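Only one structure is covered here, and it is reproduced in the block below.
Heads up, one of the protein chains got dropped from this complex, but the rest are sitting where they should.
Chain lettering (A, B, C, D and E) follows the sequence in which the chains are written, and residue indices restart at 1 in each chain.
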Amino acid sequence: MNVVDLALANLLSPVILSFALGVVAALARSDLSIPEAIAKGLSIYLLFAIGFKGGVSVAEAGLGWQLVGALLAGLVLSAALPFVAFALLRAMTGLTPLDAAAVAAHYGSISIVTFVAGTSVAQSAGLNPDGWMVAVAAVMEAPAILSALWLVARSGDGRDMDADLWREIVLNGSIVLLVGAFFIGWITGQDGMARISAFIEAPFQGVLCLFLLDMGLVAGRGLREARGILTAGLLAFGVTMPLVGATAGLAAAFLLGLNPGSAMLMAVLGASASYIAVPAAMRVALPEANPSIYLTLSLGVTFPFNLTIGLGVYLAAAHMIAGG
Amino acid sequence: MNVVDLALANLLSPVILSFALGVVAALARSDLSIPEAIAKGLSIYLLFAIGFKGGVSVAEAGLGWQLVGALLAGLVLSAALPFVAFALLRAMTGLTPLDAAAVAAHYGSISIVTFVAGTSVAQSAGLNPDGWMVAVAAVMEAPAILSALWLVARSGDGRDMDADLWREIVLNGSIVLLVGAFFIGWITGQDGMARISAFIEAPFQGVLCLFLLDMGLVAGRGLREARGILTAGLLAFGVTMPLVGATAGLAAAFLLGLNPGSAMLMAVLGASASYIAVPAAMRVALPEANPSIYLTLSLGVTFPFNLTIGLGVYLAAAHMIAGG
Amino acid sequence: MNVVDLALANLLSPVILSFALGVVAALARSDLSIPEAIAKGLSIYLLFAIGFKGGVSVAEAGLGWQLVGALLAGLVLSAALPFVAFALLRAMTGLTPLDAAAVAAHYGSISIVTFVAGTSVAQSAGLNPDGWMVAVAAVMEAPAILSALWLVARSGDGRDMDADLWREIVLNGSIVLLVGAFFIGWITGQDGMARISAFIEAPFQGVLCLFLLDMGLVAGRGLREARGILTAGLLAFGVTMPLVGATAGLAAAFLLGLNPGSAMLMAVLGASASYIAVPAAMRVALPEANPSIYLTLSLGVTFPFNLTIGLGVYLAAAHMIAGG
Amino acid sequence: MDTHPAKRVEIIIEAIMERRLSEALRKVDVTGYTILPVQGGSGRSGTWSRAGQVGRAQGMLAFVCIVRAERLDTLLDAAFAVVKPHIGVVSITDCEVLRAERF
Amino acid sequence: MDTHPAKRVEIIIEAIMERRLSEALRKVDVTGYTILPVQGGSGRSGTWSRAGQVGRAQGMLAFVCIVRAERLDTLLDAAFAVVKPHIGVVSITDCEVLRAERF
Partner (left out) sequence: MDTHPAKRVEIIIEAIMERRLSEALRKVDVTGYTILPVQGGSGRSGTWSRAGQVGRAQGMLAFVCIVRAERLDTLLDAAFAVVKPHIGVVSITDCEVLRAERF
């Protein structure tokens, strides 16, 4: 199967079609909705499962110096990409510095669901990403926020990042669960996996379908509400920036000599934009920034772009660059 | 195993016993309850799984002209049965025309959980209903509502069916999810099923147990609240009407030459009464109609009647009529 | 594998590590939390699964006179242990008679999650506890409450146990679900299990992980809130009383000649303290008693003690006493 | 602190009417309201609880809507047109608000 | 719009007391009330939150009950008998209602 076939197979997978169903239902104003508690339950399941699987595969394969490099690269990418995003936004759109900085934070950070979907695609293509890539995902959540706040401070609008906010970001529920499950998987290894794989592995893709159905519903609702906000410039940014981020991720992977699977995931992390952790941090730290802009862009534009087109492109690129 | 054995086996299955447990717990005023969000989550799972499985089996077996016939028959049954129900109600009970029309709408429409339980019974009996019967179930949800509103209008109490209500009914969450999952299953076929069958098929019966436990709790609570409402006439209607509906369904199946499995499900669709979509529509369109009457009848009387006695009867009848 | 290895293996199992993750996250003030509805949903799943499995194994193995003896022993233990606990509390701590009685009620009653964790440990050790031990667990929930109310009445603070409260306790949701599922399992036996084992057995350990993660979060939050309350005396009681209860349980098991697996579970039931049913009953019956004390002790001290250290000790003791 | 008089309108209405009430309010330019979930209740049409419900037929919501006094009648007329044929309760309380320019 | 004076009583009470309070109200013929879920709170007995709770021991509910002024004392007496030994808060506000015949 070549890369184009894989990309198409991804497009017609239950997971992507479930997302599409959600978007269509929301745009058609169906009253289909998933209760908040269920959506949170699904995300807790997914984070636990991803973290745990990553940890188990580290227990199997061991760690190498590459992990250290990848963690550092992740930190740098997350901190640096907001500057690129900020510059692009100021050039391509009419956003105020404040709104531009808020959006930029999202693009430095990552979307764990995009990461999961990317892992599936990589594995379908026979690639074998390193388990510790989830740790890289975890360290990439927060640094982008700092960069964004620095950008705002520089544009004259000083504000202090209180210790509380800092703790909230670093210890936010998703990170703690992902990292905690990673360590549990690492400690218990194959033994632990044998006990809970029927819960962690077997139903995973199905749960992901329902979760993406929900994300589709939320994204569709957001798009309906925010019609007026999406200018051509913002739309263009929403599909350009992921390509920029993916390129940066691939470059880092190339320098570190990661295997093609991990290289693809590095691209995915660079390309994806946060829509859970960073929006919450922005509401606290930059309450005047307009949340419709950053939520619509990251969840309504970049997330579907990555899912449907991006993943195929990043896979092809990783193949080319990292060989395999 | 003959039909009586099958009916008994059904009565003593975990699914039916879970329903009974719920009813008994509610009547005994235990505080056992399932959170609303969980109940909704279970129903989302069931609708997604049923729709998806139906779609996959269509991808396997293909469509025939029978589907078209069955869809039409479903539309006609759903539109026509309310008139029969209305006449019976006016003859057997003292309901006002308004209340009678509201009840009638429920009996033209269908209960998807009864449909699922019927599918299990059919499969245990070695029958093989067509996958597209879920599409028939979907088209039968709404037409009955129109008939009921027409009945009300005719009895002098004119009211308009606004476009909004119409959209709400046709795009209600359950239908969209069922039909959407059907198409996802159809598009992804066995490939898709291979990816998510551990989620869609393996735990299905168990999830159904918990869902029926919840339905038993809600039905039992309703019966306790509505003691005073259930006259002998209403009770008689609640067990007669499903037999009438089943007969109509079987007749349609016979005319269309459906296989015994699909014939049984056609009977089940005719026999079952809505307790989710139609009650909501009635609250909007006929707010003066008493909801206790239609909820108690459809969920407290007809639903358990179908589950415990009806399914066995319809199976036997389908065997006789459609051969097999 | 000897007993020490088993105890260690238990400590490093995904289940216990998930609990630890929850405690650490809560103490570190992470905002990780599991929605209330999901936590309740998980507990409904666990109760249904435990009850059902117990019932199926009774359908397999049959009942013996030992069951009757064990049920009686359970009743006696539950009713008697509060007196021991009350005496210890009065000796070791400065609690008022009212608070001491309220705490005592918890230690006569049982924790079903500790029971489940104990079952896992017993089975990993190759032991085979009787399925009807879940029935013993069920009868042990309530009697302790009566003893506590009697203790309060005796200390001059008369209050009446209204019929309502009595019904609430005996028909509380957990008991009804556990016992109901037990009967469903018993009636449907291996046939029923074959239908739903993919739901009941396969994902069980994984669901338990998430549930214990939640219990860890709640326990950790409670510990943080109640820092000031935990005196050295209370702490000492919280780890002494389970050992006393376990000893009483083992003695009963020895007298009844239970197999080592059931003996261990009898110890676990004696050792564990309620944190769901009894706290609710205490809020109704003894509203002046301080809930922080009994919740912190049973969930924050005794529960983790049993999980991490107790289970290993009770396993070793059951091995020694009941042979095997 | 500077406060300004206003009216707090609380509309307890069937959940299925949520969208209709929102739209009726929007039509008369009342765009500020908060919707609280309702867990159960009792009235002339009996007692109900949300526990375990899958359907939307049973269940109510509470709209809380704070407006300037001079907008009250417009609001009530619009709301009442929606609520009228349905079960539900409308109550109005005097209140004071901060940031009056928002209402 | 025609409005009529009434009283809005808000009783914040432990969730386990729900059935007892409902029954006490019913006994004095107060059959109209709405129960709002409560997510957390703080008081003399500490801070609590519903997150992750399985048991019913912790957790409160808010009863909102609108009555005519002349029924207020009956209601308060009945409610207070239930609330008294428990933690919780009872507040009363003057309000206006539509459809006075319903109260």
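Quick notes on this one:
Please note the rule applied: a residue touches a chain if its C-beta (ideal position, glycine included) is under 8 Å from a C-beta of that chain, and two chains touch if they have at least 3 such contacts.
Predicted, not measured: the structure shown is a model, and the values here were computed from it.
For the omitted chain, the shown partners it touches in the full complex are A, D, E.
Although one chain is not displayed, chain E still touches it through residues 10, 12, 36-44, 47, 60, 62, 73, 76-77, 80, 83, 89-94. Mapped onto chain D, the footprint of the missing chain covers residues 1, 3, 6, 8, 22, 25-26, 31-37, 61, 64, 66, 93-99, 102. In the full complex, chain A touches the hidden chain at residues 33-36, 39-40, 43, 164, 214, 217-218, 221, 225-226, 275-277, 279-280, 282-284, 287-288, 290-292, 295.
The definition used in the following text is that only the chains that are shown with their structure count from here on.
The chains that touch chain B as well as chain E are C, D. The angle needed to superpose chain D on chain E by their Cα atoms is 120 degrees, rounded to the nearest 5. Once the centre of each chain is set as its mean CA position, chain B and chain D turn out to be 34 Å apart. Note on chain placement: the centre of chain A and the centre of chain C lie 41 Å apart, centres being C-alpha means. With touch defined as above, residues shared between interfaces to two or more other chains in chain C number as follows: 33-38, 40-41, 202-203. Within chain D, the positions touching two or more other chains are listed as 47, 56.
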